[in-house]
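Note that one protein chain is taken out, while the other chains of the complex remain in position.
So, chain A:
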Amino acid sequence: EGFEVTYLPVGSDGLIDLDRLVKEIRPDTGLVSVMAVNNEIGVVQPVEEIGKICKEFNVPFHTDAAQALGKIKVDVEKWNVSLMSLSGHKIYGPKGVGALYLRRRPRIRVEPQMNGGGQERGIRSGTVPTPLVVGMGAACELAMKEMEYDENRIKGLQERLLNGIREKIDGVVVNGSMDRRYVGNLNLSFAYVEGESLLMGLKEVAVSSGSACTSASLEPSYVLRALGVDEDMAHTSIRFGIGRFTTEEEIDRAVELTVKQVEKLREMSPLYEMVKEGIDIKQIQWAQH
């Protein structure tokens, strides 16, 4: 038993190629699963278009909307999703609770993960964690009311961060499309600087290289590799997250610390010295001892 998985490539802006999706859908395709908002680079996939394609081919569409909920407009009818994964703590709710949206018409059938008391029509056996669920509901309600306010504010903060950094240093690349993105997630690569050393110097700023989910491995993030980012730039990426509770002072402090650390690392870097002298590092023939 098992299933064949077809992985779709993404373009250098992080977006799925819709024509490729249409080509890869087979008569026996059971499910199309696309993340709505990527957690590492913040890119928003064209879910509406993907939903239309899935409807055309009558294939169920699942999306991971954990990072999308409360941040961009989620409309299950417009998106034509049959299944949607949601997470409580991503919308400032309690940790330890999530939800899976299952469409009613046309009904999508799932097999239960655990068998037991048969709650929720046999799909989710077990006792509902009431405080967590109420918390998630309240968080969703608030997120609905505050979405526009939060988005405007976070957009301003993101520009402040990016412009603040770009004013002081060059060689800063934003990974992922600049137009189709969630404003609170900014993934930057700093040329000639190594990601982990940058992180170690940014002790006062909570940022990550890659995402929390991949913290165990030392490999450069699979997301960036899929974007086609060069190995050396992939190793140097760090992700800034901006949220409802981020303040202007925190942004300014993050800019100050990041610029200082990047400049310090570049000064120590012999590669950067060579670049400044005009040598093209890609042309170097490294001697083997």
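Everything that follows uses one rule, which is that a residue touches a chain if its C-beta (ideal position, glycine included) is under 8 Å from a C-beta of that chain, and two chains touch if they have at least 3 such contacts; residues count from 1.
The rule we apply is simple: contacts and distances are computed from a predicted model.
Per its UniProt record, the hidden chain corresponds to "Complex 1 LYR protein domain-containing protein" from the list "Glutathione S-transferase", "TATA box-binding protein-associated factor RNA polymerase I subunit B", "Two-component response regulator ORR41-like" or "Complex 1 LYR protein domain-containing protein". Checked against the hidden chain, the listed residues A:13, A:151 or A:250 yield one contact partner: A:250. Although one chain is not displayed, chain A still touches it through residues 149, 204, 244-247, 249-250, 253.
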